[in-house]
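Of the protein chains in this complex, one is absent; all others appear in place.
Moving on to chain A:
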Amino acid sequence: MTARTGDKEGRWAWRLTGFITVCVYIFMFAPIIATVVLSFNSSMFGGFPMTGFSLQWYVKLLGNEQVLAAFRTSLWIAVVTAIVTTAVGLVTAFALVRFDFRGKQILSTLVILPALVPETILGVGLLVLIKAVDQPRTLLILVLGHILLAVPYVVLIVQARMVGVRRVYEEAALSLGASRLASFREITLPLLLPAVIAGALLAFTISFDNTSASLFWRPAGVETMPTQILSMLKISISPEINALGTVMILVTVGIPLIGGLILQSLTRLKRRGEPKEETQ
């Protein structure tokens, strides 16, 4: 008897789980799908019903100099952010894992802090700081802000991998005659590469996506993609925005995806047969 009720309960639990899962997926993907589908709608209004298939909104987008400028701005800001953040994050993570120094705990918390503080607060904070030292809002400030936002994630990713790269590899390289720099370049860095690339891609998307902090930091007259979309929305929900949204999705999903594929082919190093190290 108990077994049967148990089975019944189990079946219901499964159905419920399945139902909720489907709901969650619909909730997550319906807006994305709607955006993509509507971007091909020939209707003048950026909503359902579909009246026909058309690429006119994409064509219009290509002719919109404002949008193209915003896209270019976002792209290069994201690239610079990714490069700088990865370098800074790599060095920071290396120091935090490999060296013992005073205030290490404090530093490791401080580094993560920008990820925990609400973005609006950070946005206002940096803005107030700039005003306090009487500096104009420049693109440099915007890039620095994005770096600030992305560094914690890169540090966390690289740190996690760094812990797995056993010190003994570096020691072996040193004992064989490689200087510290050489052993980092030849041993540590290649072993960290998956995390470094993952970190760079994440930094890129964080920067490319960022809206709220960019709103505070961007210099007058400069738009990034997200802020451009926002200002376009103020006027009307044009189907052009759907097309723009689709492009955004393509960039932010496509780039990490391509990166992931590159990564997979790079790390085809099977790690069988590595012995457990006995501690002394």
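What we mean here is this: a residue touches a chain if its C-beta (ideal position, glycine included) is under 8 Å from a C-beta of that chain, and two chains touch if they have at least 3 such contacts; residues count from 1.
Definition applied: contacts and distances are computed from a predicted model.
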Next item on the list: Among "ABC transporter ATP-binding protein", "NADH-quinone oxidoreductase subunit N", "ATP-grasp domain-containing protein" or "Succinate dehydrogenase", go ahead and choose the protein name stored in UniProt for the chain not displayed.
Entry: "ABC transporter ATP-binding protein"
Next item on the list: Specify the residue from the set A:37, A:182 or A:261 that touches the hidden chain.
Entry: A:182
Check: Thinking of the whole complex, not just what is shown, which of A:44, A:106 or A:168 touches the missing chain?
Finding: A:168
Check: Considering the whole complex, which of A:61, A:191 or A:222 touches the chain not shown?
Finding: A:191
Next item on the list: Determine and list the chain A residues touching the chain excluded from the picture.
Entry: 166, 168-169, 171-180, 182-183, 187, 190-191, 269-278, 280
